[in-house]
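Every protein chain of the complex appears in place save one, which is left out.
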Amino acid sequence: MKLLAFISALMAGLLTSTTSSAESNLSAETEDCLMCHTELHPGLVASWQNSRHSRSAPEQAMEKPELQRRISSETIAESLLNVAVGCYECHSLRPDEHKDSFEHNGYRINVVVSPADCATCHAVEADQYSRNLMSHAHGNLVDNPLYRDLISVVNNHYTYADNQLTIGEGNRLTDYESCLYCHGTRVEMKGLVSRDTDFGEMKFPDLEGWPNQGVGRINPDGSKGACTSCHPRHDFAIETARQPYTCSECHKGPDVPAYKVYQVSKHGNVFNSTGSAFDFSTVPWTIGRDFSAPTCATCHTSLIVSEDESVIAERTHQFNDRLSWRLFGVPYAHPHPRKADLSDIVNTKGLPLAVELNGEPVADYVLTKEQMQENNDRMKSICRSCHSTPWVDNHFERLDNTIKTTNNNTYEATKILLDIWAGDFEHGLPQGGNIFDEEAERLWTSIWLFYANSTRFASAMAGGGDYGVFAKGRFQTAEQINRLLERLKLYHALQNKNTDSGKD
Amino acid sequence: MKLLAFISALMAGLLTSTTSSAESNLSAETEDCLMCHTELHPGLVASWQNSRHSRSAPEQAMEKPELQRRISSETIAESLLNVAVGCYECHSLRPDEHKDSFEHNGYRINVVVSPADCATCHAVEADQYSRNLMSHAHGNLVDNPLYRDLISVVNNHYTYADNQLTIGEGNRLTDYESCLYCHGTRVEMKGLVSRDTDFGEMKFPDLEGWPNQGVGRINPDGSKGACTSCHPRHDFAIETARQPYTCSECHKGPDVPAYKVYQVSKHGNVFNSTGSAFDFSTVPWTIGRDFSAPTCATCHTSLIVSEDESVIAERTHQFNDRLSWRLFGVPYAHPHPRKADLSDIVNTKGLPLAVELNGEPVADYVLTKEQMQENNDRMKSICRSCHSTPWVDNHFERLDNTIKTTNNNTYEATKILLDIWAGDFEHGLPQGGNIFDEEAERLWTSIWLFYANSTRFASAMAGGGDYGVFAKGRFQTAEQINRLLERLKLYHALQNKNTDSGKD
Partner (left out) sequence: MKLLAFISALMAGLLTSTTSSAESNLSAETEDCLMCHTELHPGLVASWQNSRHSRSAPEQAMEKPELQRRISSETIAESLLNVAVGCYECHSLRPDEHKDSFEHNGYRINVVVSPADCATCHAVEADQYSRNLMSHAHGNLVDNPLYRDLISVVNNHYTYADNQLTIGEGNRLTDYESCLYCHGTRVEMKGLVSRDTDFGEMKFPDLEGWPNQGVGRINPDGSKGACTSCHPRHDFAIETARQPYTCSECHKGPDVPAYKVYQVSKHGNVFNSTGSAFDFSTVPWTIGRDFSAPTCATCHTSLIVSEDESVIAERTHQFNDRLSWRLFGVPYAHPHPRKADLSDIVNTKGLPLAVELNGEPVADYVLTKEQMQENNDRMKSICRSCHSTPWVDNHFERLDNTIKTTNNNTYEATKILLDIWAGDFEHGLPQGGNIFDEEAERLWTSIWLFYANSTRFASAMAGGGDYGVFAKGRFQTAEQINRLLERLKLYHALQNKNTDSGKD
């Protein structure tokens, strides 16, 4: 009767007609919101009506057996306990902290609901997420001077004049929709603006950096992150967060092609072929019964149990507690950073990187071998649900090998670039120049940012040969490292020619 | 009971057993067709049997309440009113206009069913489509001499001899399966040919440019377009047309990556994660009840209502009536053209483009600011079903900014190319040469055709950072514009060398 259960869950979950919300105990305030907003934003309201929030109150949710609980806070304010989680319940919290709070038809409303608000009911998840590298994605990017140089090369306007290209000023709107789409913007209250509405002239907050749902968004209440990155508004469905499409929004590009690799992995194949019969709604999530192949969430986030309710993996919103390596190398993959906030990282050359230029990790900032082992053991225990110990161990041996070989190739490429800088052919670290804006620098960047990273993701997820071979992997690495050397030779040739001319 | 309704719709719609068609009132002629063709082409016939066409007659369909009507013609010929829409009903229309008409077992049959035939029942849609840019996709491509130059560079055969590569003649079969796969071929009647069949020797039309289902196909009756581009034969299901896979056939490549962008957008994420519970069959299409995230059709085509049957968007088959900009820049994005037929467009330099070389639109051919505003307002009213006004306005402010910045970069690249042409280093406009066939020209082409266009699509659809950053966006723009400058410098260097040599 599994499928009927699945259908029931779907019916209950995703497409329930709006009458069901009437059954819930809505607060008077939320009823008030709905009076206008049902007509103004019918899709938004319907999405909420289809959510668990609209149909359940925290007190019920807290009564569930431990493994089935979807709420982690031990205490919740009395006023919220017995009403459905409606508009007002979320958009009115902690107004004094919310700079985006405004008077609206007699209520004080916040535009942006933040992880610190969600923590009202989901305290453990909010706390874990604050230690997740992703929650610091804004600052870890824009507060790092090296990365800022890369942003300027990619996002800023170029001007051609006098046979030169000049990189112009930054453009905040461009930044919002490019890097910060994933990393998160800083959402700031600029003030109130008036607007004519169907209900006469009204005032609304004018927010800089809005809209945004990036994982490291800086919220007007000072908190970091956006739960809606993975639990999209307004149904916030766990069914969505557990599917790989959610992660693919930010993990598909050539720098972090996790989703593409998954798609051509055996895991992805089984998910794509039979996943329509998986049950993505159950808590806990039972391996073999609810799903037969892992999605991203299975290995990185969800509470996983076996049929007999033995816990295979604890729920975590601090994904890095199962990760030993940071595969995404800048420019080298290295043991995972200890802390989520990378702003104080600096190597012996004074660069804001957790590695030296030769690939050596900076020990103070990264996991010890023992910590790496612990994290890896947590991951392996999930793998072993379906795979034998030698299968799993051999897989990770291959990953370690690939981290080593890709780092080695990056090192050889770096040596060529260092020679180019040493010859003053391009202006990099010795010259205090932007290290991403000239031809050889761009070749070098592509080697680690695109091809070494892609190769490592393909290895880590046992995902198809081609993302590590012909698609954006080793073939391209070989191509670019050879072009980098040719570039050095060209510079030498031009220099000799000039020198020769000088001698004439 | 939503899902059961969905299941019923599916059962009724897509996989009905063939007995149901027996219930319909088939014409004697169609019964005759089925006698042989059921055996000859079982898949084709089954597809039709699963269609709405096989199970309903126009008169019933016309009796539906206005919002639910799937037929827009006000009058339909008596002979067609009370029979199911079968083989003969579609393949026998307007034989005098159909040059592909032929005698077949006592009937006069057309091979190609055209929009002018479909207009019998779907008059409004056919009329709207005639004003859709897509219906003119054939002529707008092949009648434009600049685009023909691009086609020759891409499609024609290269010959290497005497240290030169020569571009050969065009190859019609290549054109059919490349550019014209999407743009549409010209289908022409070459005459009748005999063929041995299970029923003895028979004569059939020999058609040039066939098969084809491109959006701007020139049909043997002189009409333009192929309804089967989006409503594939022979079930012509609205369920298919409403899903983004349909659009992806032609809107996935690096020049127009709309589908790729959608996939990594929040909209795409929700569709991919929960879309299996959407109801794609209903007319009208109710936001929040039938679907919780837009597909391409939601914003560009479908009749959208809210639960209370208020119309949020009218159905249109002239997609550009909700578009203010033409994002696809050749070489600049510009206000949308006023007419679907672009054949008379010419700029001040005599080029068949709606922009000047500096990016200025040619006012006579494009929408006025007021018209752009009107179109944009139509689009925004759909956005506001789920998003607040500031959210929507800020989104479009970012798009306007991105149109400006990408056009600006294209302009800087164009200035470099103009210098290359001015120096006679490559043969472009001043020399009357093909502007797409040399190295700097190709770099310039990639900047606007692939990278500026991709960046704009990513912006327009709020779709993931990476299609506007690392995938095929701003990173590549920066790379190529720098290479374009390097090319100019190389040409200068070679010239100086030659000049120096001359001086010796």
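Order as written gives the chain letters A and B; numbering starts at 1 within each chain.
Note that contacts are C-beta pairs under 8 Å (C-beta built on N, C-alpha and C of every residue); 3 or more make two chains touch, one makes a residue touch a chain.
All of these numbers come straight from a predicted model, not from anything done at the bench.
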Residue among A:Arg289, A:Arg338, A:Arg378 or A:His427 that touches the chain left out of view: A:Arg289
Contact with the hidden chain (one of A:Gln373, A:Thr389, A:Gln431 or A:Gln495): A:Thr389
Touching the absent chain when the full complex is considered, from B:Ser56, B:Ser72 or B:Asn155: B:Asn155
For chain B, the residues touching the chain missing from this view: 7, 10-11, 14-18, 39-47, 49-50, 111, 153-155, 157-160, 163-165, 171, 173-174, 176-182, 195, 204-207, 210-211, 213, 232, 235, 237, 239-240, 243, 245-246, 248-250, 252-255, 276, 280, 437-439, 442, 449-450, 501
Footprint left on chain A by the chain that the document does not show: 1-4, 6, 263-266, 268-270, 272-274, 276-277, 287-289, 292, 306-308, 310, 312, 384-391, 394-395, 397-398, 401-402, 405, 408-409, 412-413, 415-416, 458-459, 462, 464-471, 473-475, 478-479, 481-483, 485-486, 488-489, 492
